[in-house]
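A protein chain is absent from this complex, but the other protein chains hold their places.
We just call them A and B in the order they show up, numbering each chain from 1.
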Amino acid sequence: MASEVERAIEAILMVADEPIPPDLLAQVLEIPTARVEEICAELATRYQVDDRGFVLARVAGGYRYQTHTDLAPYVERFVLEGQSARLSAAALETLAIVAYKQPVSRAQVSAIRGVNVDGVMRTLQLRGYVDEVGRDPGPGQAVLYGTTPLFLEKLGLDSLRELPPLGEFVPGAEVVEALEQGLSEPS
Amino acid sequence: MASEVERAIEAILMVADEPIPPDLLAQVLEIPTARVEEICAELATRYQVDDRGFVLARVAGGYRYQTHTDLAPYVERFVLEGQSARLSAAALETLAIVAYKQPVSRAQVSAIRGVNVDGVMRTLQLRGYVDEVGRDPGPGQAVLYGTTPLFLEKLGLDSLRELPPLGEFVPGAEVVEALEQGLSEPS
Partner (left out) sequence: MAYEVATPVFEGPFDLLLHLILREQVELWEVDLARIVDAYLAELQKLDTLDLDVATEFLLIAATLVELKTRRLLPGSDDIDLDEEFGLWEQRDLLLSRLLECKTFKDASAALQRMAERAERSYARRAGMEEQFLGLTPDLLDGVTPAQLHKAYLKAISPKPVTKVDLEHVAPIRLSVWEAIDELADELPRVGKISFRRLTGQLVERLEIIVRFLAVLELYKQGLINLDQGQRFGDIEITWIGDTAGIAAVDRELVDSYEG
């Protein structure tokens, strides 16, 4: 027999149209946030054990119902326009730099990529994945950018802490060696 | 262990925003309509037995997930406490475009705002501020939207003619059109 709060959480998430933060559920249900998180974890496990076609996901700081990834082929046939356009390689690289180095200025991103990124940054901002988050206190007061909750949704992440550590991507010894070789003088 | 079609039906109903007729499910899943109805009946029973906070209801000739009537008090509190009480800037701009350019299709509104407006339009429609008013006679027969009497009432207007007139500084129709054209092209 499911508890009343458990059922209430299910009902509320069913009418929500964005991820609902646990604090809000806690406030509405008058229970501690920790209890909400416990219940949501239990519900998620329950759906998984029962082999449901949907999951209870934690995304961008909140909970929401989503379809099981297995069933994408069926859902795609049904959803006509849902798919958001793919990001280009240039956009993804720029997004990666903003994600890991935020808050960061356009000039800093340019310096890392070795190309002008003004156009790409505008596109990413227009699509809502990055936004202005402040200004550099130094001279010039460059606009600083950071990622948005929509970016987290796009990647299916709960928070930026879930990004894999950047250290994982530092090139290995063989790449460093190849580059050194490539740049060295012939002896 | 749930069957693949059963799970697919759950997934499709989870992302649908209106009741889905069994024929449509049958077509997408390539199974007989009678089988769809059987599975939906089983699912509905299963949720009831499991004491879920939602039900699979048959409404207006289709199936959809709904909150369990028992839980209405919680959902009401969520609505009262959780919803932001003001129109976002994005929603206000969208509403303004519909108000001044009606009848207008979602694609046209999207083109002007430069972003997808499906979610915002749905919210405005759910709120009763805009509604479908016809179909574009051209190819595609896009649904056209306009504002409702409720919209006029909320703004304290007798008729659309009382909307503040667009001054001469507003770009002419051909400029707006050119702008739409430019923005609607995939970049």
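Just so it is clear, a residue touches a chain if its C-beta (ideal position, glycine included) is under 8 Å from a C-beta of that chain, and two chains touch if they have at least 3 such contacts.
The structure presented is a predicted model; accordingly, all values stated were derived computationally and were not measured.
*Asks:* With the missing chain put back, one of B:14, B:39, B:56 or B:144 would touch it. Which one?
*Replies:* Per the contact definition at the top, the residue touching the missing chain is B:14.
*Asks:* Taking the full complex into account, what residues of chain B touch the chain not shown?
*Replies:* Counting only chain B, the missing chain is touched by 11, 14-17, 64-67, 72, 75-76, 79-80, 83, 85-87, 89, 91-97, 99-100, 112-114, 119, 122-123, 126-129, 151, 154-157, 162-164, 166, 170-171, 176, 179, 183.
*Asks:* Under the stated touch rule, tell me which residues of chain A contact the chain that is not displayed.
*Replies:* 13-18, 54-55, 57, 59, 64-69, 72, 75, 79, 82-84, 87, 89-90, 92-93, 95-97, 99-100, 106-107, 110-116, 118, 122, 126, 153-157, 164, 166, 168-171, 175-176, 178-186
Throughout what follows, only the chains that are shown with their structure count from here on.
*Asks:* Counting only Cα atoms for the centres, state how far chain A is from chain B in Å.
*Replies:* 25
*Asks:* Please output the residues of chain A touching chain B within their complex, sorted ascending.
*Replies:* It is residues 1-2, 6-12, 14-15, 17, 20, 24, 27-29, 50-54, 65-68, 70-71, 74-75, 77-79, 81-82, 84-85, 123, 126-128 of chain A that touch chain B.
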